[in-house]
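Showing chain A:
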Amino acid sequence: MKQHVSSTVNGEQMEFLCEPDETLLEALRDRLNLTGTKEGCGTGDCGACSVLLDGTLVCSCLVFAPEIEGRELTTVEGIASPEALHPVQRKLLEHAALQCGICTPGVVVAAKALLDANPNPSEEETRYWLAGNLCRCTGYDKIIRAVLDAAAEMRGAAP
Partner candidate 1 sequence: MAQVHLPQQLERLTGGDRVLELAVPDYRSLIAALEERYPGIRGAIEKDFAVVIDGDIINDPLLEPIPPEAEIHFLHRIGGG
Partner candidate 2 sequence: MSEAVDFRYIGTRPVRPDGLDKVTGRANFGADFTLPGMLHGRFLRSPHAHARILNIDLEAALAVPGVKAIVTGKDFPEVEPGDIQGGEGAGDYHDLAVNVMARDKVLYHGHAVAAVAATSVRAAEQAIRAIKVEYEVLPAVLDIDSAMAANAPLLHEQLYTEGLPEKPARPSNVAQVMESTRGDIEAGFAEADVIIERTYITPTVHQGYIEPHACVARWGQDEQSLIWCATQGSFDVRSMTARVLGLNVSRLKVIPSEIGGGFGGKTTIYLEPVAIMLSRRSGRPVKLVMTREEVFRASGPASASKIKLKIGARKDGSLTAMYAWLGYEAGAFKGSPMVPGVMCVFAPYDVPAFKAEGYDVLVNKPKVAAYRAPGAPQALFATESAMDELARELGMDPIELRLKNAVRDGSQAAYGPKFNSIGLEACLEAARAHPNYQRPLEPGQGRGVAVGFWFNVGMQSSAEIHVNEDGTATVIEGNPDIGGSRASMALMAAEELCIPYENVRVVVADTESAGFTNVTGGSRVTFATGMAVIEAARDIISQLKQRAAALWNVDEDMVDWVDGKVVPKPGINVEAEPMSLADMAAESAKTGGPLLGRASLNARGAGPAFSVNLCDVAVDPETGKVDVLSFTAIQDAGKAIHPSYVEGQMQGGAVQGIGWALNEEYVYNGDGVMENAGFLDYRIPVASDLPMIDTQILEVPNPGHPYGVRGVGETPIVAPLAAVANAVSAATGLRMTELPLSPPRIVAALEAAKG
């Protein structure tokens, strides 16, 4: 029997019906048409499906959709405002820190979570925080630089 789920997604109240065993990733993509969240592995090993659940960074492939009842969710579609990109998004573009771009939504969400929690992360902290976001194109160099640069900008520090 399908389960009714009601939650706040990117600031908006949303309701959907899903199978009880459906993952949050499936529900986001197939029920809510939020396809910005990507599936790279389905086992929590790649981070492409990263979302914020009540502000905590999780892999949406390792959450059951019914678990988000009454909770707040932020996906990659909810990171930018209509007026402007989040600094992490802008810096990723300026640093050319994406090639194919499939890991990018997960990186955006994870990096935002990092900077929310730690406005001044070291390179090492950034690398460990993002260790669950696999990227096969960039070798991570430009991603790490972009996130550190975004952090500096958000702190108001000189670039």
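With respect to how the candidates were assembled, all candidates are chains of the complex that A comes from, given by their letters.
The rule is short, and it goes like this: contacts are C-beta pairs under 8 Å (C-beta built on N, C-alpha and C of every residue); 3 or more make two chains touch, one makes a residue touch a chain; residues count from 1.
The shown structure was predicted, so the numbers you read here are calculated from the model rather than taken from an experiment.
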| item | value |
| --- | --- |
| Candidate from 1 or 2 that touches chain A, complex-wide | 2 |
| Complex contact set, residues of chain A against candidate 2 | 19, 29, 34-43, 45-46, 48, 75-77, 79-80, 85, 89, 92-96, 98-105, 108, 123-124, 126-128, 130-145 |
